[in-house]
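The following block contains the structure, expressed as structure tokens.
Note that this complex is displayed minus one protein chain, with the remaining chains in position.
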Amino acid sequence: MKNLRGFASDNNSGVHKDILKAMQDVNVGHTIAYGSDIYTLAALEKMKKIFGNDTDICFVFTGTAANVLGLDAVTRPYHSIICAESSHINEDECGAPEKFTGCKLLSIPVKDGKLTPDAIKKHLYGFDFEHHSQPRVVSITQATELGTVYTPEEIAAIADLAHENNMYLHMDGARIANAAASLGLDFREFTGDVGVDILSFGGTKNGMMYGEAIVFFNRDLTENFKYIRKQGMQLASKMRFISAQFMRYLSDDLWLKNASHANKMARLLESELQDVPEVKITQKVEANGVFAILPKETIPELQKEFFFYVWDERKSEVRWMTSFDTKAKDVRKFARVIKELLG
Amino acid sequence: MKNLRGFASDNNSGVHKDILKAMQDVNVGHTIAYGSDIYTLAALEKMKKIFGNDTDICFVFTGTAANVLGLDAVTRPYHSIICAESSHINEDECGAPEKFTGCKLLSIPVKDGKLTPDAIKKHLYGFDFEHHSQPRVVSITQATELGTVYTPEEIAAIADLAHENNMYLHMDGARIANAAASLGLDFREFTGDVGVDILSFGGTKNGMMYGEAIVFFNRDLTENFKYIRKQGMQLASKMRFISAQFMRYLSDDLWLKNASHANKMARLLESELQDVPEVKITQKVEANGVFAILPKETIPELQKEFFFYVWDERKSEVRWMTSFDTKAKDVRKFARVIKELLG
Amino acid sequence: MKNLRGFASDNNSGVHKDILKAMQDVNVGHTIAYGSDIYTLAALEKMKKIFGNDTDICFVFTGTAANVLGLDAVTRPYHSIICAESSHINEDECGAPEKFTGCKLLSIPVKDGKLTPDAIKKHLYGFDFEHHSQPRVVSITQATELGTVYTPEEIAAIADLAHENNMYLHMDGARIANAAASLGLDFREFTGDVGVDILSFGGTKNGMMYGEAIVFFNRDLTENFKYIRKQGMQLASKMRFISAQFMRYLSDDLWLKNASHANKMARLLESELQDVPEVKITQKVEANGVFAILPKETIPELQKEFFFYVWDERKSEVRWMTSFDTKAKDVRKFARVIKELLG
Partner (left out) sequence: MKNLRGFASDNNSGVHKDILKAMQDVNVGHTIAYGSDIYTLAALEKMKKIFGNDTDICFVFTGTAANVLGLDAVTRPYHSIICAESSHINEDECGAPEKFTGCKLLSIPVKDGKLTPDAIKKHLYGFDFEHHSQPRVVSITQATELGTVYTPEEIAAIADLAHENNMYLHMDGARIANAAASLGLDFREFTGDVGVDILSFGGTKNGMMYGEAIVFFNRDLTENFKYIRKQGMQLASKMRFISAQFMRYLSDDLWLKNASHANKMARLLESELQDVPEVKITQKVEANGVFAILPKETIPELQKEFFFYVWDERKSEVRWMTSFDTKAKDVRKFARVIKELLG
């Protein structure tokens, strides 16, 4: 069977059919390129309704770009960026933040992917000392790369610490929809409202094709951002096709339905496996990822039937991601095969 | 009437319906992300049939990125890149080449957008002298930003000069289809076969939605290119949707039909205006652009009805671009309005 | 004879004995490193007396660094820097400005090394247009690389143009002492007083050993400059030895005596050769350089006896530089040999 649904990554899925339809619908005649078209204006308007009129929003192509350019907007190369060791910007962007911003990343080992004020404080020194990269941004991921979710209170505490030190709070929201669904909150309630300054707002992992948004909760930060985006090679000419996706994604709670479903599938997988003694779930299942330690020899056998990634070779830990299009039967079949392999 | 077709730019057009259809067709189930899917493998295979088995091909998001990353693959920051003053890399990428590669751009003023060996030679000095940025790449655009087209012989002469000096020849092919249609040649006959080393192969200006290809005619150049692409924020997760576009674009001569038509519309516009004494066509119409000097006061009047750009304020020179979806009636109406405005 | 004085460059000379003495005098005990020592504070104080209390002054190692870091203080990578094609930043720094600032250099061909408002205006367009590198700085060299000197009025006109366009005026003053001696003016009268915003104040070509100063005439520009200097690898640990040089250089008119003498030697060389028909002086001799076209075959013969550089191979043009330690007898002997070689 072609293109079997697996548990490798939420970006192995395709595009939600309604989003594809929306892209088709804007494929009419000519529009101004590079974002001055009516579809883009409408999509930005819609996003401002969600995030607030005082925000500025820009579309780019990828999540990596959203992170890097958002960070670049508030840094100079002599700044440092504090993040979790497991964060995407530290681990999975091939050094794009360092290359583009010139900044130092200060990564902190954390078990569950979540930074805390105490962990951050370790790096809050050397201000005003010219030999030291100046701490400028704290970056957190919501939901984290380990499938956990920050509460608004946890985010507020980090934001307060950052702001007290004249720093910014950046959020990588590649899976922000899964976090919102998990928390049962509007996006704003755990971003701008609790002190996030810059947000990478992703949709590709939740049913979109391409295109991410950067939400700046402080409009002073974006005076020159258009040049950063263009020089960063992230200005789409036929922008309407990104805008159409966001417009549809944010309408009729499509984002929420997709994310809620994916989260539900992750919890289903967790519950299917909770009584299997050889499988140890290693992280709280709060979004759409399940992390588990399996007997080493089982992994390649299982990968013959379902595609997924080993997370930590040394610990024999794997990562299973669910997606908007994961079916309950997929999960059940997967759990069944695991159990069979484990005997 | 919504989204009127104008003459502003070939990227103001939408997406050819067959390409949109192809994108829809691959929206099935899960595939490996980041380019290891079957659709991408097939598209790369197809492109290798066109450009040669010794080539390496990579997809990125934009034309600017194709240029910048292609140049980065063969340079270190102490190199210089020789280009026409009017080239996209020099004029329209907000300094992305300098920022990403660290290199110096040596731009040469040329009337028709085309470099010549003689013009390039001016900058071929200072080799081995550590105070001097080392000339490393010549970059040409085909078709040029001024709507002209290099002959294979002209390209070969530049390639020979570059190679004699241990340099590379880069081609910005954002409108390469228009050039191929104009020349009546296969892509290879005026790229790899005559000495082009790196090609930005564009489709967005000719009916695609997004995504460009970089063709390396020398596989030694790409050993580490995958890292450059990722760090350059140009690795698409759902790559299949770029690949599907290229697959369709390069099938059944769709690219050629689109480009031939756009070129034809440009020539039609030229012929409609050739007897209007107040309109002076300033460049040969060899691809899909028409450059013309108009009476200054006519321009804003005309822009009220059709969207297009002034090219050179001081000379009262405008640029009119045709596209795959430009209709003959659009051109005739446009010409009629011009004539009416001119009295 | 060892280490014969030649006409290759003013940095082929050694160090004025009084400056070496001053360096010796501060070699006493321990002082705080990195510029917080009493000698540095005193030197900065002295320079502020010369340039004004509203200035900020920083020491770096080289002229290239002074230029690059001074430019970096007022730019972001999406900016462009307008300069003469023959300027040191464009021609002789191996792309250091592009690499460090990320900016585009817009170079203008000029016969005598001097920019003019008209020449600059050509590049003053595309403001606010995100595809275009934003013009941000005009950089001029005083005295120029071609031995000519701007009048204060010429500088003021360029400064006014820059400021009207929300841009800065940067001056590369590697040979500013020669310019001041030539004009008979204090440094301020043709820098801060006429609108220069950032000045590379050099001494190495006029009798110092190493170390250059950056003078910022607007203190708002230096809020974070200390980080730029450190990250730019230009913070000297034993700073007192740079400071001692500047202190002595700027005392008892040593800088002026040195520069006046060098200028005088250049004029002597000019006058010695003015009646030699085969030697064509190509630039006004306003500082310490003489540019001349010689019969091609004479050049290597002459170089056997005196070390100097060919400036433009194609034109058979050479550059002869005089220095603080050039003797009148050196010049006369040089002129005599030239005449003999020419028959």
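To keep things simple, chains are lettered A, B and C as they appear, and every chain counts its residues starting from 1.
In this text, a contact is a pair of C-beta atoms (placed from the backbone, for glycine too) under 8 Å apart; a residue touches a chain by one contact, two chains touch by 3 or more.
All figures in this text were calculated on a predicted structure; none of them were measured in a lab.
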**Prompt:** The complex has one chain that is not drawn here; which of the drawn chains does it touch?
**Reply:** A, B, C
**Request:** Using the touch definition up top, pick the residue from C:Val138, C:Ala236, C:Leu269 or C:Leu294 that touches the left-out chain.
**Result:** C:Ala236
**Prompt:** Mind pulling the chain C residues that touch the left-out chain?
**Reply:** 2-6, 8-9, 11-15, 17, 20, 23-24, 26-33, 61-65, 68, 93-96, 99-100, 204-205, 209-210, 227, 230-238, 240-241, 307, 323, 325
**Prompt:** For chain B, which residues touch the unseen chain?
**Reply:** 34, 76-78, 130-131, 134, 224, 226-231, 235
**Fill in**
Those residues of chain A that touch the unshown chain are 77-80, 91-95, 98-99, 102-105, 125, 130-133, 313
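Note that in this section only the chains that are shown with their structure count from here on.
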**Item:** Identifier of the chain whose CA centre is least distant from the whole-structure CA centre
**Value:** B
**Request:** Find the geometric centre of each of chain A and chain C from their Cα atoms only, then give the gap between the two centres in Å, rounded to an integer.
**Result:** 51
**Item:** Euclidean distance of C-alpha centroids - chain B vs chain C, Å
**Value:** 41
**Asked** Just how far, in Å, is the C-alpha centre of chain B from the one of chain A?
**Response** 33
**Prompt:** chain C: which residues touch two or more other chains?
**Reply:** 77-78, 130-131
